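Only one protein chain is missing from this complex, and each of the others stays in its spot.
Entry: chain A
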Amino acid sequence: MSLDVLTFLFVGGSFALYIGIAIWARAGSTKEFYVAGGGVPPVANGMATAADWMSAASFISLAGLVSFIGRDGSAYLMGWTGGYVLLALLLAPYLRKFGKFTVPDFIGDRYYSNTARTLAVICTIVISFTYVAGQMRGVGIVFSRYLHVDINTGVVIGMAIVFFYAVLGGMKGITYTQVAQYVVLILAFTVPAFFLSAQVTGHFLPQIGLGATLDSGMSVLATLDQLSVDLGFSQYTDGKKSTVDLFFLTVALMCGTAGLPHVIVRFFTVPRVKDARLSAGWALIFIALLYTAVPGVAGFGRVNLIETINGKDNTGTAYADMPDWFKNWENTGLLAWQDRNGDGKVQYSAGKAFDAGKGKPKFVEGDERGEFGQRITTNAITDPSFDSAKQPFANEVYVDRDIMVLANPDIAQLPNWVIALVAAGAVAAALSTAAGLLLVISTAISHDLMKKTINPDISDKQELMYARLAAIVAICIAGYFGINPPGFVAQVVALAFGLACASVFPAIIMGIFWKRHTSQGAIAGMLVGLITTMCYMYYFAFGGGTPSEYIMGISPGGFGTVGAILHVIVGFVVSNMTEEPPQEIQDIVEDLRIPRGAGAAHDH
């Protein structure tokens, strides 16, 4: 069967499955809409959490990122898994005992203040929207490559599917669809990883394969180090980032992960405190299945990429002889080549081949082709000189990191059904996360704003209607961002983690572990965390800041950690200067530390 037919079957089949589940799991009450009725079994919740968490970024971008930055990728691998230890130990059981529907619910009640609640609503909405834009884009990219539709059409199809099961099913529909999506995405990631690992090293498990020795007698990692150094890149197993920066970035990613509202809210859906802990355990197992395979996929992918482009003798391959995948990806604009030295060969090494911020190529409109059949760009760097002490030739190629996972099966010439499976998996990863985020946005609006702040008298039915309306509006905004992506998606995702780390995470932790924390302290802390982190990121993203101005060498991605430290200090000082919280609040804190009674506390 041709790849097109197979992809259509796999993606279409998975869509049919999701819609079927959505119809079966319609939500009838706000409790079902917000927390799936509170009766989700821990294993199912673990899978749903894993699917919710593993977005287009984990599925598509992470292996590509590790592939290109080597050791520095450890910050992401550890940050995005280590956060679950914090979640399990410091947040999930207590928030489940607290037994409400949303993160702003906890912050508003614990800090007896609608100002605190509104601040939390703002954080939730900003964090979730920044995140969801990337997901819709991911769906669009997959559709444009595999189903030959326009990226925008792809975004609209993705919107329609999410619309169907998020609006209809609420959390209940989302939870059970996410279980199915987890199965699709984990198969789609690990099956090609097994193939790749077996092909490159002879071991099926990429976790072991990455440590294997190749036919050449060198280990995979030594080969990567060698290739990287030969081509002028930094050594694969040794990063570029300073220890301080790596440290702060990892903290920000871990605390940010634990502070993401769409992840936290998953722990409200299980029946007991014990189940909240258990689902964190299951969730991390399911996540680790993918994450521990990532470094292998990244490593093998990089070896394959370099050897395919530069050839076994490392001198380059004539454009005419490049395999089909190279031309396919060129058509999506995520890969580009320009012949700097006029030898007709594609050569890949360190440095930019195109003159733009990240070396991204700009293509001329229309189907006009160059001398060898390549796409024509307007910003190619034509100067053929290079540092011959560092590398054997000037770099002529732009490879977008995001294509690594998607192009891997093509590059390794895996069977067509594996490629179709990867397409279905990437869509599943993007849709499951998008749905979780949209739900969090809609509940923040219907529950925390409408019901709790603006008009407490609305009935359950009306609240449910607002939730559905908010979900519809949120999907449209997300779709808009997917079609017109802000040029700063990368910074924006860093912003989501930075904000979660500097605002939501410390506010929740202090609320649980420090009875004396007052509403004034919490509000001051959140504001300080938010504002410092946003200003720092804004300055370096748009204010013309340069890396030499980093405070203590901390890049904007890691600054959320500093924001969190300031949050804690300011919160501590202000709390000690203000009157201690009312007795009933202190009693609530005492109560949420004891597991018994979580089931009963749920119906409020």
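Please note the rule applied: contacts are C-beta pairs under 8 Å (C-beta built on N, C-alpha and C of every residue); 3 or more make two chains touch, one makes a residue touch a chain; residues count from 1.
Please note the rule applied: contacts and distances are computed from a predicted model.
A chain of this complex does not appear here, and its UniProt-recorded name among "Predicted membrane protein", "Alpha/beta hydrolase", "ABC transporter permease" or "CcmD family protein" is "Predicted membrane protein".
Summary of contacts with the chain left out: across A:R145, A:K172, A:H262 or A:R277, the touching residue is A:R277. Across A:L3, A:V156 or A:L221, the residue that sits in touch with the chain not pictured is A:L221. Touching the chain that is not shown, out of A:A50, A:V66 or A:M322: A:V66 (per the contact rule at the top).
When the missing chain is restored to the complex, the residue among A:L6, A:I157 or A:L246 that touches it is A:L246. In the full complex, chain A touches the hidden chain at residues 66, 71, 73-74, 77-78, 81-82, 84-85, 88-90, 93, 207-208, 210-213, 219-221, 237-238, 243, 246-247, 250, 272-274, 277-278, 280-281, 284-285, 288, 291-292, 295, 590-591, 593-599.
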